[in-house]
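For reference, the structure I am asking about is given below.
The complex is shown incomplete by one protein chain, all other protein chains being positioned as in the whole.
Here is subunit A:
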Amino acid sequence: MSGPEAHWRAALAEGRFLLQRTAEGTAIFPPRVAAPGRGEPTLEWFEASGRGTVYSLSWIQRRPPAAPYNVALIDLEEGARLMSRVEDVDAGALAIGMPVEAFIDRSGEEPILLFRPAGDRS
C-alpha cells in the first residue's frame, strides 16, 4: 500500500499519466487522499487524455548562451490544472489558449510530465 502521490509517481514511471476524480466526476490534481473541500475518500483513478490548453505562461530568461525556458499552467481537458513546460515551441508561438498534449520526459533523474503543441509529433 502507498499514498496517492507514490501511486501517481509509480504510474508515471510506467508511462501512464493518471488523474483522480470525485464521485461527482470532478478531476483532481495533484493527487489527494480525499476530495478537496468535501473530504470524501472515494476518489477514483483514471488515465488522463493528456490533452489540454495553455492557461498562462512565463518565459524565464537566463544568462546567455543558456536559452530561455517556459513555465506554463495547463488546463487539462478533464478539468484539472497543473504547472508544466511546453517543449518544441518558440517564445513567439506559445500563447494562452494553445492546444497542447502531454508526454513523459525521461531525460532527468525522475520522469516528469511535459507538454508539446497538439498534433506536433516532430
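Everything that follows uses one rule, which is that a residue touches a chain if its C-beta (ideal position, glycine included) is under 8 Å from a C-beta of that chain, and two chains touch if they have at least 3 such contacts; residues count from 1.
In this section, contacts and distances are computed from a predicted model.
Note on the omitted subunit: UniProt lists it as "Thiolase", one of the names in "Branched-chain amino acid transport system permease protein", "Membrane protein", "Thiolase" or "Cell division protein FtsX". Checked against the hidden chain, the listed residues A:Ala13, A:Val33, A:Val71 or A:Ala93 yield one contact partner: A:Val71. Looking at A:Glu24, A:Asp90 or A:Glu110, the residue that reaches the missing chain in the full complex is A:Glu110. Although one chain is not shown, part of subunit A still touches it, namely residues 5, 29-30, 55-61, 69, 71, 73, 81-85, 91, 96, 108, 110, 112.
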